[in-house]
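First the structure, which I've put down as structure tokens, then a few questions once you've had a look.
For this depiction, one protein chain was excluded, whereas all remaining protein chains were kept in their positions.
Naming follows writing order (A, B and C), and every chain is counted from residue 1.
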Amino acid sequence: MTQFVWVAVLLPLLGAIANGWLAFRRPNAKGLVSAIGVGVLLVAFVVAVGVFLEVRHRAEAVTVLLWHWMPVTQRLSIDLAFRVDRLSTVLLLVITGVGGLIHLFSVGYMKSDAGYARYFAYLNLFIACMLILVLGASLPVSFIGWEGVGLCSYLLIGFWFEIDANSDAGKKAFIANRIGDFGVLMAMFLLWTNLGTLDFAEIAQRAPAVIPAGSTLAVGITLLIFLGCTGKSAQIPLFVWLPDAMAGPTPVSALIHAATMVTAGVFLVVRTGVLFALAPVTLEVVALIGALTAFFAATIGLRQYDIKKVLAYSTISQLGYMFLGVGTGAFATGIFHLVTHAFFKALLFLGAGSVIHAMHHAYHHVHAHDDAQDMRNMGGLRAVMPWTFTLMLIATLAIAGVPPFAGFFSKDEILAAAFARGATNPVYLVAWGLGVAAALMTAYYMARLMAMTFLGKFRGGAGAEPHLHEAPWIMTGPLVVLGVLSVIGGAINLPAFLGEGSAEGLDRWLEPVTAPAQALMPALVMPHGGTEVMLLGGAIVVALLGLTLGLRVTMASPIPLPGQAAPEHGLWLLLNRKYYIDELYAAVIIRPVHWLSRRVLWQIIDAFLVDRMAVGGTARIATSLGWLGSRVQNGQIAFYVVMFAAGAVLILRTLLR
Amino acid sequence: MFLGPSLALSAVLFALGVVGVLIQRNAIVVFMCVELMLNAVNLTFVALSQLHGISGQIMVFFVMTVAAAEAAVGLAIILAIFRHTKSVDLTQINLLKG
Amino acid sequence: MNAFLDSIGYGHWILHVLLVIPLLGIPAIFLVPVRNARWVALGVALVELVLGLGLWWAFDPANPGLQFVTDVPWIGGFGIGYRVGIDGISLMMVLLSVVTMPLVVWGSWSAIDQKQRGFYILLLALKTGMLGVFISLDLFLFYMFWELLLIPMYFVIGMWGSSNRLYAATKFVIYTFVGSALMLISIVWMMWTVGKATGEYSFAYTHLLANAKAMQPYGPYLFGAFALAFAVKVPLFPFHTWLPDAHTEAPTAGSVELAAILLKMGTYGFLRFAIPFFPVFALSKTTGNVMAALAVIGIVYAALVAMVQPDLKRLVAYSSVSHLGFVMLGIWGSTVESVQGAMVVMIAHGLSTGALFFMIGMLYERRHTRKIADFGGLARVAPMLATAFAITTFASIGLPGLNGFIGEFLVLIGSFTRYPWLVAVAATAVVFSACYMLWSTQRVFFNRFTNPLNEGIGDLNVRELAVLVPLILGMFWMGLYPGPILRRTEGAVRRYVEMVSPSLPPSDSTRSSFGAQP
Partner (left out) sequence: MLIDLSTPGGAVLGLLPELALTAWALVILLVIAWRHTTVADTRLVGQLSIVGYVLAAGAAGWLGLQGAHAEGLNLMIALDGFRFVSDILLLWIGAAVTVISLRWLERQGMLAPEYYVLLMLATVGMMLLAGAADMITLFLGLEVMSISVYVLAGYDRSRRASAEAALKYFLIGAFASGFLLYGIALTYGAAGQFIFSLIGGQLAATPPTLMAKLGMGLLLVGFAFKVAAVPFHAWAPDVYEGAPTPVTAFMASGVKAAAFLALARILAEVFPAFVELWRPVVGGLAIATILVGNLTALAQTSLKRMLAYSAIAHAGYLLLAIWAQSDSGTAAVLIYLLAYGLTTVAAFGILASIERTGTETVRLADLEGLYSTRPLAATGLSVCMLSLLGFPGTFGFIGKWLLLSSALSQGEWLLPLVAMIGSGISIGYYLPVVLAMVMKPAPNPTAHDTIRFPRPATVAIACCVFVILVLGFWPNPVLNFASRQAVQLRHTAVVIAPR
């Protein structure tokens, strides 16, 4: 099966082409579109399972060569090859699995959209790109997927392109990603120049011998890679695109901006773990940035009203955890959180989608133009959407870190790892502290979200209320599956003390992948015994505290409608406005660059200096000289004769010199 | 015999002719100055004939013939312009310029 | 395929036939009624395409030297000959020329509605000129073709261009003519210098190249003359200001030919003539740094300027300056990787920028405006056009999997050893190019549908699809499977690099400043 892993890539690709064709030719053949769109994912998932079953028995990676992509020289010959190992298999499963569920959900969610076929074309294309990303055997091949998912993200964020804001959001996402990609490219150049290879396996093999541990080179390369990760995974300073990305259809947010694409950065760090292991400084940076992002995003999430925005900041925050995890060098913990997060965050988004779907329909019926995503318009949905409520509750508990839900284990492991590193390196202790604070806030804003959405009374207008209803089964079905996974997902990597045989499953599973990097780092002594219990207990307390607080504070006072709320001020305003980061970027970077381009480069340098002065000036000088010449030609014979005589004198002088 | 003085004299005459062309404003006078230049050269030829034989003197005849033809054509041209401008002042003749 | 081509003696006649066929089309156009002129042009173009594509197979990738060489005396006693032949580098340029030709005719099908006869005649003449430039192995012949090209292009811009066409056409011709004036002196000087040194007075490329040593004392001046001519054509910053005007004002066919082929003549000239003749000076530390720096300035500068253009064509024109900067950087990178990359960028830019100009032309034909502000939300009324434009946009900004990436990647990675910091600056173009292309695409095809005039513009018709689909397929092909192209150019590129590399100054070791040795 491993040899046929390309089928998993090819099918979604063909699906994308087929659906794309249908989008032009038969935009209303929705049955066919869904069959293709979901069908290819199903087959891909089967392939993924098949691969998984094989890889289970095999520690070493297998490279599947498709064709020679860039056979330039002996030194630079890049093959289009896939690397099937335990890491890619995990992601293969997550992507096709969660992806399949989201496809299914979309069938219901997008049912009435005019761009149905186009939507599935993009979605299939995304899956193909994402699979290329995780399967790529070398940096350039992964880079195809890396940029490809960015493209799909761009297309899907701007799916409803006729609204300017959506297109803007898509563009913003792509450009922020591209800033990161610059880092990845530069990292590739440095790697190739120094190692003569871009193949992941060969990098891992050669790097320790060539790049001295802790050297500027190692730090440089890894920081550049990490720059790419901050773009793709929405970390400080490039996180600004992700909240805006919520402009896309909600299943897209679930798939791309929660479960899969945004976690690609984490994946990449793990893939190039050896390099990071050689650069302890970078690891510190990664951890700190991760923790800071987790903290700051969480603070912003506290004060958002758009249900998807809350989830978006939550995603940024959770991604921060993942980086904190990989930043400690415990790569498996990062992947662990990646997987569980995929489950519960997809669930949350799809749940939110279901809510928005319901709200939208209700509003549509009464021809209201209120914001279907604003939580202040919701409330009391528990009654009409019991399934959604239950499942989202599970996800909330999971993300808040309440045992025994999936998030508890993964988040705890990250914090434990950070704490453990903190014993020798205070930076990690700071990170740990930020992480704990973020956990508290996570629980708080999730409780707030749940309370505002599902509890209390419906605030969206009496007219709309009767039209609210639970989503169809095609949508809740996937939710149920994800709900189950969110509950039991933690089981793939239970902490050691819970049992010998089944514990640390993912850690051991990924060992062949992470071992070379781990060997280069000081061993991570995870807290055990009393400390471990204390940490676990603390985490539980934090989670419960946060949830309670969130519930209490939210329910304490009536929630004003969007238009009627008193203006925010002070810290709340700051949080609500996301620290004015967008405004800051606009003022510090975007507008100056525009000004520079328009005024200085174009109008002054290009149009004036080069074109008018240098080019036009030469022409003008010539013309003026010509004019002067024709003035001299004054028509007076006397003057002509004088010129003649002067010329004669000049010639004779020259000769007699 | 008198080679040096003759050459010097012809040079002076030639220079006078040139200066005349340069400073005179009347077309006919200018033309006369040109004739003076030609005749100065004739003097040179004749003077040089002492040194190099008869050929210089032969040249003088050709020059005189040519000068005569030139005079005929030249005066006709001056007449033609006079018909248009009613003047032979060269400063007035500057229709063509630029 | 090869056996068949051999059996018809393909290699012996193909280059001459390619040169002559367009010229034969000219009287044919005169003979048919005006409305059929385009059919003749199309016929000629297709014949040219079919014949030219044979080169793909007939060309021997294993042979790095010149192939299909012909050497016939032309202006006897003066060392001028009809000397033609191609290697891998020119092969790709020739193929690009023949491939674009039917597309250009197709693309002009309805856009050119007056003086059709003249238009198609000029297109055919243009094609002969282009092919001549790329296959000439005699510097005199090369110069003739080089200059002759200006005339058809001048008329194409000046007669069928848009409002400011006269200015643009004049600027184009004067810029390029003045730029290449000194090249003629250089060429003749080389002939005499080498002639005096060897006793054989000839303009033959191979002869001059083999005895290039004799010219080294004058290297800086001669190279300067060549470089000026080529830099204007490329165009290298700061010699680029003719390009936005020419591109913008030209009719679609003109813009496409300019972008796809004419600009490449400059970079081709550097690869074929300027550097191989004077490698010691051209690749010296100072010259190299200056040229690479200009290339990189061009890349970033043009991208930034493109961002704020209100006119679609102008925007794409500046993007051309940016892309050609990559080619220049790759050439001065002087590694097999970077030069291969330069080759790929040349071809890729031909496809994607060509396609962009075609599509802008299609928009112009429908709406008679190129102002970005006049559009918006077109994806709803013209989804196919929007899709094609988006794909091309992404090809142009170097999305991996499409053609643009391969070239830029190879250029940057290959030049990194020599110019690490410049490459770092150049690589920022991935951001800027995304900015300008996506922003413009968004404002044209996405966003709110604001202008009711755009309502009835209609989507692509079959003819337009026939123009765009081959280009788009080509973009994917080059992006995913560039191996066949790379294999064909590799021999020539490798030979080129081996030829010039002894002249390279020792690299100021990147590795020491960036870490350890492998």
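The rule is short, and it goes like this: a residue touches a chain if its C-beta (ideal position, glycine included) is under 8 Å from a C-beta of that chain, and two chains touch if they have at least 3 such contacts.
Just so it is clear, the structure is predicted and the values come from calculations on it, not from any experiment.
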| item | value |
| --- | --- |
| Which displayed chains the unshown chain touches | A, B, C |
| Contact residue for the chain not shown (choose from C:G79, C:G269, C:G325 or C:G341) | C:G79 |
| Listed residues C:P22, C:G107 or C:G195, member touching the removed chain | C:G195 |
| Given C:G54, C:G158, C:G298 or C:P400, the one touching the chain that is not displayed | C:G158 |
| Touch residues of chain B, complete complex, unshown partner | 7, 14, 17-18, 21, 27, 30-31, 34, 37-38, 40-41, 44-45, 48, 51-53, 55-56, 58-59, 62-63, 66, 69-70, 73-74, 76-78, 80-81, 83-85, 90, 93, 95-98 |
| On chain C, residues whose C-beta touches the chain left out of the figure | 74-79, 140, 143-148, 151, 155, 158-159, 165-166, 169-170, 173-174, 177-178, 181-182, 184-185, 188-189, 191-192, 195, 200-202, 221 |
| Interface residues of chain A (partner: the chain not displayed) | 619, 622-623, 625-627, 629-630, 633, 635, 637, 639-641, 643-644, 646-648, 650-652, 654-656 |
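What we mean here is this: only the chains that are shown with their structure count from here on.
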| item | value |
| --- | --- |
| Inter-chain centre distance, chain B versus chain C - centres from mean C-alpha coordinates, in Å | 65 |
| Chain centre separation (chain A, chain B; CA means) in Å | 97 |
| Contacts with two or more other chains, residues of chain B listed in rising order | none |
| Contact set on chain C toward chain A in their complex | 171, 174-175, 238, 240-242, 301, 304-305, 307-309, 336-337, 340, 377, 379-380, 383-384, 387, 390, 394, 399-401, 405-406, 409-410, 412-414, 416-417, 420, 423-424, 427-428, 430-431, 434-435, 438-439, 442, 445-449, 480-483, 486-487, 490, 510-511, 514-518 |
| Complex interface listing, chain B residues touching chain A | 18, 21-22, 25, 30, 90-91, 93-98 |
| Residue ranges of chain A touching chain C (in the complex, touch as defined) | 20, 23-24, 67-73, 75-76, 80, 140, 143-144, 146-148, 151, 154-155, 158, 161-164, 166-168, 170-171, 174-175, 178-179, 181-182, 185-186, 188-190, 192-196, 206, 210-212, 215-218, 220, 593-594, 596-598, 601-602, 605-606, 610-611, 614-615, 619 |
